[in-house]
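Note that this complex is displayed minus one protein chain, with the remaining chains in position.
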Amino acid sequence: MPEEIIELKGHIIDSLILSKVLDTIMEMGGDFEILEFEVGKRKTDPSYAKILVKADDPDHLSEIITELRKYGAVPVESDEVRVEPAPADGVCPRGFYTTTNHPTFVKFDGEWIEVENIEMDCAIVIYPEEKRAVAKPIREVKKGELVVVGDRGVKVKPPERPRGRTGIFGFMESDVSPEKPTPTLIRQIAEELEEHRKNGKIVVVVGPAVIHAGARDHLAWMIRNGYVDVLFAGNAVAVHDVEASLFGTSLGVDLETGEPVKGGHSHHLYAINEIRRVGGLKQAVEKGILKDGIMYECIVNDVPYVLAGSIRDDGPIPDVITDVMEAQKEMRRHLRGATLVLMLATMLHSIATGNLLPSWVKTICVDINPAVVTKLMDRGTAQALGIVSDVGVFLPELVKELKKIRNDGE
Amino acid sequence: MPEEIIELKGHIIDSLILSKVLDTIMEMGGDFEILEFEVGKRKTDPSYAKILVKADDPDHLSEIITELRKYGAVPVESDEVRVEPAPADGVCPRGFYTTTNHPTFVKFDGEWIEVENIEMDCAIVIYPEEKRAVAKPIREVKKGELVVVGDRGVKVKPPERPRGRTGIFGFMESDVSPEKPTPTLIRQIAEELEEHRKNGKIVVVVGPAVIHAGARDHLAWMIRNGYVDVLFAGNAVAVHDVEASLFGTSLGVDLETGEPVKGGHSHHLYAINEIRRVGGLKQAVEKGILKDGIMYECIVNDVPYVLAGSIRDDGPIPDVITDVMEAQKEMRRHLRGATLVLMLATMLHSIATGNLLPSWVKTICVDINPAVVTKLMDRGTAQALGIVSDVGVFLPELVKELKKIRNDGE
Amino acid sequence: MPEEIIELKGHIIDSLILSKVLDTIMEMGGDFEILEFEVGKRKTDPSYAKILVKADDPDHLSEIITELRKYGAVPVESDEVRVEPAPADGVCPRGFYTTTNHPTFVKFDGEWIEVENIEMDCAIVIYPEEKRAVAKPIREVKKGELVVVGDRGVKVKPPERPRGRTGIFGFMESDVSPEKPTPTLIRQIAEELEEHRKNGKIVVVVGPAVIHAGARDHLAWMIRNGYVDVLFAGNAVAVHDVEASLFGTSLGVDLETGEPVKGGHSHHLYAINEIRRVGGLKQAVEKGILKDGIMYECIVNDVPYVLAGSIRDDGPIPDVITDVMEAQKEMRRHLRGATLVLMLATMLHSIATGNLLPSWVKTICVDINPAVVTKLMDRGTAQALGIVSDVGVFLPELVKELKKIRNDGE
Partner (left out) sequence: MPEEIIELKGHIIDSLILSKVLDTIMEMGGDFEILEFEVGKRKTDPSYAKILVKADDPDHLSEIITELRKYGAVPVESDEVRVEPAPADGVCPRGFYTTTNHPTFVKFDGEWIEVENIEMDCAIVIYPEEKRAVAKPIREVKKGELVVVGDRGVKVKPPERPRGRTGIFGFMESDVSPEKPTPTLIRQIAEELEEHRKNGKIVVVVGPAVIHAGARDHLAWMIRNGYVDVLFAGNAVAVHDVEASLFGTSLGVDLETGEPVKGGHSHHLYAINEIRRVGGLKQAVEKGILKDGIMYECIVNDVPYVLAGSIRDDGPIPDVITDVMEAQKEMRRHLRGATLVLMLATMLHSIATGNLLPSWVKTICVDINPAVVTKLMDRGTAQALGIVSDVGVFLPELVKELKKIRNDGE
């Protein structure tokens, strides 16, 4: 019966790592023997396990080891990473290693080096002279670059449970609790935002419901006051924001009275046309056409934004990046260094953002549809919080709490 | 080809009545000829139509006429209503007429008399000596009472579109618009509540999410200030309300901090036990055990409540009516005279309430689940409003608007 | 700094028990030291941990220990259980122990005895002479019975991960995977049902959508062929089943053509009236009135059923238990010995059933609404499977697979 010895280190008990390793072996029909086990006696001590894994045949064993690597297990006798040159631009060699969103290391030249720009579903390219390893989407791999093949010599560091209380964030949970007292939760989110405003980088991903639901001024306030370091959205958000500025309506509905107005169904097209006429949002601000709102605040406060195109778009306005791969690249660039991502009422942009994030970035997702929240939470993120709520009442309450914090701070 | 002449009167065009009559004839494979048509020239004038309906055979014709009656169509040659005695207590004669929730009239002794206590899915009992007709659930019909059989001599008056603007309420719509600016809508609902507080009767139907989501104090404020004339709920609402009062938690979650507290999972059972110990909610208030919250405000402000049992209940507390038919009877009694029903985050109690309501009572339904809202709207109610939102943020905003109105009024 | 030593035994690593114990201590702000740790070397070996728990003060320590007990932790120096007499019928002494749905033991007279009829949210009554301990809902406790108070001397055995593969069931998961190949899943459910038909007891909980959606014949087939040992439902299921039998419609919609039929809106009331007239479902079968369908198959195949009342009910038919506490009692009685519960498109009855089940009974829940499925899964059940699907297509496919199995078996 073929066997291999693996090692695990760190807070492997309360971070569920050891549990998942044993679960995986059993679920895949393998067997195990725990050879050594040193338990971290105190809360801050790491633990250590050395496990003998057994399987029916060598293939089966290799399958199991491949799965275990996702949880940070490494064979004791760790080989060097294997590489092969990419056969063409945007094409990887067969059997290339595909990344997770956890911190990842490759054993190269006898040393463990960390993979840069880690993100799920990428390949790893090795630059031997610089001793660097970089995660890259398939299409960005260049012909001849050395791509890691197989999983030998690759080590993943899955998220560890933070020591002490986790606060509003769940650890590795995809659960959404609709039975929490919302006002309390909102106060805690406000505190988190304040913290990241001072010492982090906040990315806010926004869907058009924010405007339809009447929370445009509140998001604008957040931008003006530093709670948004980057804004991701689509054409619709910008268009309805401009519509609100020019006509006081969103999709033709008066934001003051809630009633549809005369010819209001044309307003979003007129908004698009007006922005196209002057050449873009920045020009519209400069010419005094666009005087308030979400996009206005981004522009006058130098908050960068990425407006990514979709096949649903009318127009679009010139600021929208219509090539989705270009848009993805811009999003990726702006996500570097993010510490908190706030996703508000958009499935498409939130999922796209989630795909590009390393697992250690905190995420908060607010959507009226529980299925969207669940889907967004289900990414193995170390610290995530999902809230099923209506942005039209959520954002006003959030801003109220942020204002309280600012007043208390004075 | 058999044929029959029917008549329609009232605001039959904009109330969609004539459209539905013609649609029904075509959908059922019949044919028609419009013999007379006088259109209400001005907005307030009623219209009149006399229509010849044709069908393949007498049965088919009678089927079509039966359907058309739901829209208020009456054969020109209107017969007397037919009655048969009930064969036993709680049993109707075969082929008895089943009611809609619209105003209904029966032709008895040459006169059209209005059916009292109209409610959907009832039988009509005629009291010949008093010249009265009363809608009754099957089980309340007594042996020997005269029950209307067939639909001859029965006339229904479907809702007419109100003249002028309908405001926030849709006419005969089951649509739910999630793309309305919520703050605006809430202001308008506040105005509606204020109006019915002064000149109507407000029934509020409540689910336990109101407490879990942290809006308990807000609902208590509404009771204290006269916005609730009757409260319908289940055991869970009362239990979690008492739990919040005694322990500051809801299902063991601290309503201040949002965190689960020590032994909190026992709290709702301890709340039940405490109320059972003293004999009921009123006794708990009298003994100073229950000092605040939803049930406390009902009791000290003499707002009647109906707590209806369900098979999910723990306990229950003594105030809960465990026999569902008794509970239904109490709900029916308290709904007499209602002008506005506000349904908050409960499917079971809201649907039960909806079943007992005549079609002219205004209803507002708030739920996080769009499917619940749609289901509740889909009852042919003349004026209904459905909102997909989170009660935990909706009620605080509503109370804020109600307070504004009160301050403005001073 | 106060401290206490606790013990844990069993498959505490892969069953997540140890992880949750450490997580709880940290989340509650306590500290720990692992004094002894013997790991089960092989898959079938149990592990053992002795942990020193520390807290700020004695109260804090006792809070933490209380929480840890839920995961099976027991203080090494285990006291006898404490009891107090119930002060009145249906009232427990203050601070009584409230049960989980896991196997539970009490230390009485120096011995650990298992609590009978375990079910969540009950009290434990001790019969000293018989050395028995029984879980009882509050209202069934009699004056003077000895009720366990506090958690000293109580030990819980949380579910352990089954050794080997768990198949379609998730272990302690509340996740619902909508991205599984449904046909494959259905085949595996069919195999599971076949297994429990032969060697278990299958309880099926049914909502009226089964009939509206056109799957009535398929459920009838399952009853006829032994896949239903007990049926739980409400008035609506029975009424629409009878309606389908007498009129071929469900809520007035022809089940063959999908179109509403003449006077169809009266059919469910006529069905109710007919069953009330003859005195009940059994009488309707005996008199040859009810000749097919779900209730018919239950009656002729001696499959017991519980029809529990709700405030939404029309009628109801005489078989319905209108007192919800009586209905709950009947459900509880029929759940004894259940090995598999299949919940089909009903939230109310499924949740009620879930509340009465011990954690080791397998459950499968099918509903079109993901929120319902998630809610039903979230009960700490050892083996549960949630499927978001439409019963109208799910049941026909399930029956197809069951037939295949039967043919293969011949």
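Each chain gets a letter, A, B and C, in the order it is written, and its residues are counted from 1.
As a convention for this text, contacts are C-beta pairs under 8 Å (C-beta built on N, C-alpha and C of every residue); 3 or more make two chains touch, one makes a residue touch a chain.
Keep in mind the model is a prediction, meaning the values are calculated, not measured.
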item	value
Which residue of A:Arg42, A:Lys131, A:Arg276 or A:Lys291 touches the chain not shown here	A:Arg276
Touch criterion as defined above, residue of C:Ile113, C:Leu251 or C:Val300 at the omitted chain	C:Leu251
Contacts of subunit C with the absent chain, listed as residue ranges	168, 178-186, 188, 209, 212-215, 250-251, 253, 255-258, 368, 370, 388-390, 392-394, 396-397
Residues of subunit A in contact with the chain not shown	28, 63-64, 66-67, 87-88, 90-92, 94-98, 121, 137-139, 262-263, 265-266, 268-270, 272-273, 276-277, 308-316, 322-325, 327-328, 331, 347-349, 351-352, 355, 369, 371
Missing-partner contacts on subunit B, residue numbers	13-16, 18-19, 22-23, 25-27, 29, 31-35, 37, 39-43, 49, 161, 163-166, 171, 174-176, 178, 370-371, 374, 378
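Convention: only the chains that are shown with their structure count from here on.
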item	value
Chain copies touching (subunit A, subunit C) - same or different residues, decided at half shared	same
Most distant chain from subunit C by Cα centroid	A
Chain occupying the most central position, where position means C-alpha average	C
For subunit B paired with subunit C, centre-to-centre distance based on mean C-alpha positions, whole Å	33
Geometric centre distance via CA averages, subunit B-subunit A, whole Å	45
Residues within subunit C bordering two or more other chains	371
